[in-house]
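Moving on to chain A:
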Amino acid sequence: MTAPILSILRLSAVSELGNAEPILRNVSLDLAPSETLGLVGGSGAGKSTVAKALLGVLPRTITITQGEILFEGRDLRTLPRRETRAIFGDAITLVPQDPMTALNPSRRIEAQLTDGLRLRRGMNAREAHKRALELLAEVHIRDSERVLRAYPHQLSGGMRQRVLIAAAFALEPKIIVADEPTTALDVTVQKQILRLMRQMQEAHGTAVIFVTHDLGVVAQICDRVTLLFAGAVIESGATTDILSAPRHAYTRALIAAGPRYDRPDAGLKPVPEALVAELRLEVEGVGR
Partner candidate 1 sequence: MTDASASSFLAASGPSLASRRLRALLAEPKVIIGGGLILALIVIALFAPWIAPKNPLDQDLMLASLPPAGLAGAEPSYYFGTDDLGRDVLSRLIYGARIALIVAFVAASLAALAGTTLGLLAGWYRGWVDGLISRLVDIWMAFPPVLLSILLVAVLGAGVGSVIAAIAIIDWTRFCRVVRAETMAQAEADYVTAARAIGFPPFHILMREILPNVVPALLALVSLEMGIAVIVEAILSFVGLSVSSDTPTWGGMIAEGRQFIHQTWWVFAAPLAALFATVLAFNQLGDGLRRALDPVLRR
Partner candidate 2 sequence: MIALAILRRLLVALVTLAGVAIVVFVLLRVVPGDPIAMMISPGASQADIAALRAHYGLDGSLFSQFAVWVRYALRGDFGTSISLHRDVLALLGERLPATLELATAALEFAVIVGGAAAIAGAMARRTWAEPVIDAVNGLLLAIPDFVWALALVLVFGVVWPLLPLTGRVDPSVSAGMTTPFYFVESLLRLRFDVFFDLLKHLALPTLALGLPLAAVIARVLKGALNEAMAQDYVLLARLKGMSELRLVLQEALRNAIGPTLALTGVQFTFLIGGTVIIERIFAYPGIGNMAIEAVINRDLPLIQGLVLVFAVIFILVNIAVDFLVALFNPKLRHA
């Protein structure tokens, strides 16, 4: 594999609340340029925490106790604010989870879409406007003039998410962090959005970290996947490998637990409790 564009090394974090519970235990992962990496886990597994740590927006209740986050060789944790401010929003951007709350209800779409273009690329209003129209076309939004003039509440959830995706790709970033961007959408819209993201990613050659709890999503668009449980990495590798020949029992159970839309009467097989408990003990041993 070529030199990774992003390396997270032995990242550990604890919660400030209550009993100082470990949130992340020695998490390591690599992201190659132009690849889509799935960051998978159930709720509380720590995948959102990893993403937030990467972006530097961890809540005050969580502290990082060790580890490095290397972007193009530089540790984001130790860089001065001025330099990280230059990176985020430009070389590293975010597609947020909830399109309902991620757009400012009092600003028009055009303003929010062209922020980065005008701030970072020094475009004037006309240039930014033209580029914004191009971006909207890329995410398959027709009637782009009207959308630019609109306010967020005038657009559907799917449209808003497309706008957010367009905004994330606007500055040709090297890495995009997608934090469960389809969770808040209708199932029918989800597939479209996922396909769109894959298209954009291939067209622009961007590396994407896709945070999700859904293995189905991973199967659809991720090249490689890293599986988290209770803050520790359980398994990691190429998607096809992991899904066809999972090494860990938990992974197997997760795959088996996915609903089979082709066999609706097959029923659901949740991950067995005993397995989860056993895994917990194993993981906590690792953390110590």
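If you want to know what made the cut, all candidates are chains of the complex that A comes from, given by their letters.
We take it that a residue touches a chain if its C-beta (ideal position, glycine included) is under 8 Å from a C-beta of that chain, and two chains touch if they have at least 3 such contacts; residues count from 1.
Quick caveat: nothing in here was measured; it's all calculated off a predicted structure.
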| item | value |
| --- | --- |
| Complex partner of chain A (touching, any copy) among 1 or 2 | 2 |
| Chain A residues touching candidate 2 - in the complex, by the definition given at the top | 55, 57, 60, 85-86, 88-90, 93-94, 96, 98, 101-107, 112, 115-116, 119-120, 151, 153-154 |
